[in-house]
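Report on one structure; see the data block that follows.
Omission of a single protein chain aside, the complex is shown with its protein chains in their original locations.
Letters A and B name the chains as they come in the text, with residue numbers starting at 1 for each one.
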Amino acid sequence: MSATAAKRPTALLATLAVATLLVEAAIVYIAVATPADVNLGIVQKIFYFHVGTAFAMLISLVAGAALSGLDLVSPSDRVDAAARACIEVGVVFGAMLLVSGPLWARKSWGMYWTWEPRLTLSLLVVLLAVSVLILRGLAGDSATGRRVGASLAVLAAPASALIHLAVKLWGGNHPSVLQGGGIQSAEMRIAFWMAVAGLLSFAATLVAVRFRSLRLQQRVDALELDLSALALRRAAKGDA
Amino acid sequence: MSVGTTLRLTGALLRKDVRVAARSRETALLVLLFAVLCVLIFAFGFLREGAVAAEVVPGVLWVTLQFASTVALLRLFAAEEEAGALELALRSVAGPAPLFFSKALMQLLFSGMVTALVLPMVLVFFDATRIPLGATLAALALGLVGQALVGTLVSGLMVRVQMRDVLLPLVLYPILTPSLIAGVKVTAISIAGGSTEVIGTWLSLMVVFDAVFVLASPWLYARASTP
Partner (left out) sequence: MNRRLLTGAALALAICLSAFAAFAEAPAAQDLARYKEESIPGGLLALVAYMAMWALLAGFVGWTLLRQTKVEAALQALEDRIDGGAGR
């Protein structure tokens, strides 16, 4: 019936397979092959996936803001759906980042949370992204609601840059993130890049799946509108 | 539209807003009362018997101003929400830019009024009347401008959004963090007698903040609200 539903998402399945393999391989490799950190011990193994989620969050949110800007300049349903998919996935990876970070910090810095610049920045950026999504949900799918959501996503970009500047000035001499948790051997480097690649491809798959779903929703909504208009016209004809 | 025309239209719209506010006076009263209560609540929360905590002064001052300004922001577009007045204003010869700037100036008037009340109150209640105020006054001016620019944009974007009274602070506060951090820092450093060089760094951060949003906010407002 529907053209999109019948199309086999071969590329998506392939990405998913690659992502799964990479993540799986990375987990096994991290558990078996990488040595425990000289200073931190086994807890350092959080690091590989923690940094990967940070990359995935950053890339998704930057892409989401950029696509929102594009949608603001030349509105299109496709761009809108892509922007929303990116921001959603960015928020999920942001949540993963904010959960794994404090658990690692507990061991390496002796406390769950410090107002270290990068921590503060990620917390605020995730909060901003969440508020963009909530706003999108509450503003409705009207053209105005879409523009409002997109403007806010665009606004978040310079805001994040300024927050970064401010918290860096503010943070002063807190421990820097990579201190004591760096890459100390070739195995660690391999594991690190495997985890990063796996998480990035997983994020890409999720964005693609959400994008398809949102596009489908848009098409269903449009069809429902068409159908209602048609029914109205028929009813009017019947009356005449 | 030329700069002169924009300025004239902004002035006209601002005069209208001031007149409306002067007639009803309810928003101003509401905001001022809220600010007073805010300072009182902080006093109850922070004052210890026998010891006055001078180190809480920056936080109390800036957080009170941020909260009270939010109340004003929620009422900023109240007159335009009725009877499609916002659409008419946007479609009129004025367009979005003068509307935005007049509302931002109106917000600045409100928050300036709040500051004129809150600053002496905090200084008196927290026994901080002897601290040097020069840098703090400069920071307040810059901070309120930044707050008005971002706040007017967010408030204007959310005119048609449900539950915006809850959503507005949720969106606004993370964006305002740099300005808030800088303001608190400037006041704290000048109370502690720190170097003017460090104060200068923070003040220049606030200047950058204002410069970014004096450009970004009207542009985004025009993009998001013109049909």
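Annotations for the structure displayed:
Following the convention adopted for this analysis, a residue touches a chain if its C-beta (ideal position, glycine included) is under 8 Å from a C-beta of that chain, and two chains touch if they have at least 3 such contacts.
Keep in mind that what you see is a predicted model, and the values were worked out from it rather than measured.
Counting contacts over the entire complex, the absent chain touches A.
Only one of the listed residues, A:M96, A:V154, A:A191 or A:A204, touches the absent chain: A:M96. When the missing chain is restored to the complex, the residue among A:V62, A:L165 or A:V209 that touches it is A:V209.
Listed for chain A, the residues touching the missing chain in the whole complex are 1-2, 5-9, 12-13, 16, 19-20, 23-24, 27-28, 31-32, 36, 40-46, 49-50, 53, 88-89, 92, 95-96, 99-100, 103-104, 106-107, 202, 205-206, 209-210, 212-213, 216-217, 220, 223-224, 227, 230-231.
FYI, only the chains that are shown with their structure count from here on.
Between the Cα centres of chain A and chain B there is a gap of 32 Å. Those residues of chain B whose C-beta lies close enough to touch chain A in the complex are 150, 153-154, 157-158, 160-163, 167, 170-171, 174-175, 177-178, 181-182, 185, 201-202, 205, 208-209, 212-213, 216-217, 220-221, 223-225.
Contact residues of chain A toward chain B in the complex are 72-73, 124-125, 127-128, 131-132, 134-135, 138-139, 144-145, 147-148, 150-152, 154-156, 158-159, 162-163, 165-167, 169-170.
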